[in-house]
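Then we have subunit A:
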Amino acid sequence: MLVIKDLAVKFPSRFGDVTAIADVDMEIRPGEIHGLVGESGAGKSTVGAAVIGLLSQPGYIAGGEITLGETDLRALSPEAAHRIRGDRISMIFQDPQTSLNPLMTIEDQLVETIQAHSDATHSQAVTRAVDLLEEIGIKNAASRIKAYPHQFSGGMRQRVVIALAICTDPELIIADEPTTALDVAVQSQVLALIQRLARERQIAFMLITHDIGVIAQVADRVTVMRKGRVMETGETQQVLGAPDHPYTQALMDAVPPLDVKIDRFRVPEEAPIAGEGPTGNVAEAWLLEGQRSEMLGLTLDHLTVQFAAPRTSLFRTPAPYVALDDVSLTVRPGTIMGLVGESGSGKSTLAKAITGLVSPTSGTMQLGGDDLPYGKTRGRRHPSRQLIQMVFQDPYSSLNSRHTIADILEEPLWFYGFVSDARERRRLAAAMLELVGMAPEAIDKYPHQFSGGQRQRVAVARALLARPRFLICDEPTSALDVSIQAEILNLLKDLQSTFGLSVLFISHNLSVVRQMADDTAVLRAGRIEEVGPTEDLYEAPQADYTRELLALTPVMPKAWRRAG
Partner candidate 1 sequence: MALRNLGTTALMGAAFAVCAMGASAETLRWASTTDPQTMDPHAVNSAPVLSFLNNIYEGLVRRGKDMSIEPSLATSWEPLEGENGWRFTLREGVTFQDGSAFTAEDVLFSYQRASDEAADVRSWFAPVTDVRVVDEFTIDFVTNAPNPLFPDSIANFMILDKDWAEGNDAALPARDAENFATMNVNGTGPFTLAGRDPGVRTVLVPHEGWWDEAEHNVTEGVFTPIGNAATGLAALLSGEIDFIQPIPLQDVAQVEGREGFRVLEGEETRVIMFGFGHEHDTLLYSTDVTDVNPFQDPRVRLAAAHALDIDSIDRVLFRGKIEAASQLVPAGISGYSEANSDRPAYDPDRARALLAEAGYPDGFSFGLKCTNDRYINDEALCRAAASMFAAVGLNAELSTGPVRDYWPQLREDDFDMYLLGWSPGTFDMEHPIRFLMHSQDDEARLGSWNFGNYSNARVDELLPMIQQEIDPAARQAMIDEVVAITQEEVAYIPLYTQPLIWAAKDNVDLTQRADNFFMLRWVTVN
Partner candidate 2 sequence: MVYFILKRLVQSVFVMLAVAFLAFSLFRFVGDPISQMTGVETTVADQERLREDLGLNDPFVVQFYRFTTDMLQGDFGFSYRTRQPVADMIADRIPATLELGVVALIISLIVGIPAGVYTALRPRGVLTQGILLTTLVGVSIPTFVIGIMLIFIFGVQLGWLPTFGRNGTVQIGGWESSLFTVQGWRSLILPAVTLGVYQLTLTMRLVRAEMMEVMRSDYIRFGMARGVPMGRLHYRHALANTMVPVITIIGLQFGGVIAFSIVTESVFQWPGMGLLFLESIRFVDIPVMGVYLVVIAFFFVLVNLIVDLLYVAIDPRLRVKDL
C-alpha cells in the first residue's frame, strides 16, 4: 500500500529553486492500477522518480511523506533505499529499445537482478527466470533467454522489461509510459499482461501516461495533473466520464473519438483562433491569388520501393528489403486522404517516394495529370518541388535550430522567386505567422524559444509559403500533447478547406485519421489492405486487419462520453 502526502519536489537552477511538483497526494492499494495522466511537463514522471528515489540531478524532495507499507521511504539511507529498489519497488521505462543493456544476454540481466535481492544460486535464479519469461508469454523461453536484447521485437523486449521488474515480486511497480513506444496490437497485449499481474500478484501499479485511452481501458483509479499540481483524482469512470474540474473536461474534449466524426474539436478557450487579425488576411489574399484554378490530385499505380540489404557475403547477393509492394492510390483533388498503418508498414517511405527523397523501383506517379518523375531523375527546379510540400512529425528537428523564424519562412519565398524584395518578404512571413495563429513579432526569435505546438505552426507556415497545391502531413501531431494536437488539426482543416489543398494525412492513430480524412487507406507491410471513404471503412471495415486495428485501439467507452 503506497501513501503519498503533499509531496513537493524542487530543482535548483540559476533562477533559484524551480518547484516541479507540489502538494501531491495519492494512495495505491495492492492490486490496484492507479493511472497518473497529464500533458508533457505536468510532472507525472517526477512523482514516479521521487517515489523510487531516482530524481535526476540536481532535483530533491522538498517536502511531504512517502510511505510504502510501514516504511517511510524518505527516511531510508541511500544504501537502504538502493536495496529496496528492485525488491519492493520496481520501475518500467518507456522505450524498450534502450532499457536493456545491449551487450548482455537477457539471462545475465535477469539473474543479476534476482541474485541482487535473494541468496539464490545461479542455477536457481536461471530456472526462476525461465519460469517468469514463460509466465509473461515468451515461447520456448529456455532457449530464448540466452539471446541478446537486439534479437527481440519491441513488444517482446517490453515483456522482458516487465519480467525484470517483477522477478523479485515487488509490492509496487511504477510504469512510466510503458506502451507509448509500442504499436496498437502489442500495446493491448502488454496492457492485458499488466492487468493480469496486478490481479494475480496483488502488485500496486502506478501507470504514468498521457494517453487517455490507455487510462480508460486499464486504470482503476486516476489522478489528473497539470503544471505540477493535482487537478482531480478518483474512480476512472467518474473522473473521465463526468469530470468536475474544467481542465479535465477540456482534456477529454481534445481526445479525437474513434466511433464518431466531429467537424471541429472543441478547443479550450485560451487557444488562439486561426485567421483573425489584420495582417492574417494579407497572407490569405496572397495565397488565394497564387492559387491556380484547378486543384491537383495525386495518383500512384503499382508503386514498388526496394532497398538493397547490406551484403554479408561475397557470393550471395541478399534479397532486397521490400518497403512498398505494388501500391496503387489516388488522392482526389481538394480532399484529404488518410493513410493508416503501424510502424514499419512503409507510410513514411511512401511520403519520401512522392517527395523524391527515395526513388521507387517500379510504378508511376502522376500529380494533377502530369507525370511525376522518380526522385533520382527529378530536377532541382522541377515544378513538383514547389507544388508538393510536407509537414514533418518531430517539431524539434524539422526546423533548423540555428536559423531565426524569419530565415526559415523567407527561404521558400526567395527560393521559388515569389518575392524578390527583402522587406516585402519579411512582411509576408509575419503575415503568414498570424495566419497560422502566432504573434507576428515571433519572427525574430529562434525555434528553441517555442513550444512543440508553436513550432509545428511555423512548419505549416513554411509549407504554405511555397504556395503548394499538395500537402503531405507525416504524423504531424503524434509528438504533441492531446490539447495542442486538437489546435493543430483544426488549423490544418481550416487551411485545407480555405485554399483547396489536396492532403495526404499519414498517422498510426486511427481516431485522428477518422476526424481528418475524407478517404482512408490502410497500409500493412508495404501493401494496401483496404481503401475507401472514411465513414464506410470505420463503420464497416472489409479487411480483417482493419477490423483488428479498430478493436485493439484503446478508446473511451461510448457510455462515458458527455452528450454532443
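By definition in this document, a contact is a pair of C-beta atoms (placed from the backbone, for glycine too) under 8 Å apart; a residue touches a chain by one contact, two chains touch by 3 or more; residues count from 1.
As a selection rule, all candidates are chains of the complex that A comes from, given by their letters.
These numbers were taken from a predicted model, which means no experiment stands behind them.
Participant: What candidate from 1 or 2 touches subunit A in the complex under consideration?
Facilitator: 2
Participant: Sort out for me which residues of subunit A touch candidate 2 in the complex.
Facilitator: That would be residues 52, 54, 82-87, 90-91, 93, 95, 98-104, 112-113, 116-117, 144, 147-148, 150-151, 161, 164-165, 168, 311-314 of subunit A.
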